[in-house]
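Before we start, here is the structure in question, set down as structure tokens.
In this view, the complex is presented without one of its protein chains, the others remaining in place.
And then subunit A:
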Amino acid sequence: MTIPMVRARGVRKHFGHLEVLKGIDLEVRQGEVVVVLGPSGSGKSTFLRCVNHLETIDGGSIHVDGELIGFEASGGRVRHLRRREITRQRREIGMVFQQFNLFPHFTVVQNVIEAPVGVRGEPRGQARERAHALLRRVGLEEKADAYPRQLSGGQQQRVAIARALAMRPKLMLFDEPTSALDPELVGEVLAVMKGLAEDGLTMIVVTHEVGFAREVADRVVFMDDGVVVESGAPADVLDRPASPRTKAFLSRVL
């Protein structure tokens, strides 16, 4: 049996008195595309941010590709990892944000090569060549020397995807990648993501795009109020939801 790409067990997280994650169990196989649905405030972003340790979990555990994230367990004792080791773990996990978060003072190509050159020590020339290939893949090769502010939202988000891919991540996390976009720009970003899914990249995608879930996801997970309410094949969860909470949510977004 191969190890799962992500294994979350009983993940708990609170902010002050607010319990945001109340024991999340989730497994993602290698190459699997999981779409996470759920109402606003249900903890979807928080869960994604725990997977690459942008938030420190309070209980349970998250393994990515067999490696415990953010902590080290040995001889029955668990300790927090040092910042340097956490930074190293994050290099294997790409993340795409709702607000793109491109570096505005760098050109598109500089955005893409910053991490490979700066932290992996890849030679600049080689990194630029790969960056151009990645930009071609997201359909933006001709924008390599533009600054992010000169691009539309959809173009910026595609650059953000190329920037994350430049680190050759094993796993990609997408947090509502199309929610900040004008409706006519959503399609171009989803098309790029679909291409990645077809290439076998392991992805966890938080989105309200039910059409994307139906077409691309291997599995749909419905979260509400800090727990996974149900999980299964897109057709099952979207067309024959078992839980009334899922039913109520879907009737609102469809």
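Note that in this section contacts are C-beta pairs under 8 Å (C-beta built on N, C-alpha and C of every residue); 3 or more make two chains touch, one makes a residue touch a chain; residues count from 1.
Methods note: contacts and distances are computed from a predicted model.
Enquirer: Of the options "Ferredoxin", "NAD(P)H dehydrogenase subunit CD", "NitT/TauT family transport system ATP-binding protein" or "Amino acid ABC transporter permease", which is the UniProt protein name for the chain that has been left out of view?
Expert: "Amino acid ABC transporter permease"
Enquirer: Among A:Val6, A:Val28 or A:Met95, which one touches the chain that has been omitted from the display?
Expert: The one listed residue touching the chain not shown is A:Met95.
Enquirer: So which of A:Thr87, A:Gln126 or A:Ser243 would be touching the chain we can't see?
Expert: Checking the options A:Thr87, A:Gln126 or A:Ser243, the one contacting the hidden chain is A:Thr87.
Enquirer: Spell out, residue by residue, where the missing chain touches subunit A.
Expert: Missing-chain contacts on subunit A: residues 52, 54, 83-84, 87-95, 97, 99, 101-107, 114-115, 118-119, 147-153, 156, 160, 163-164, 167, 181-182, 185.
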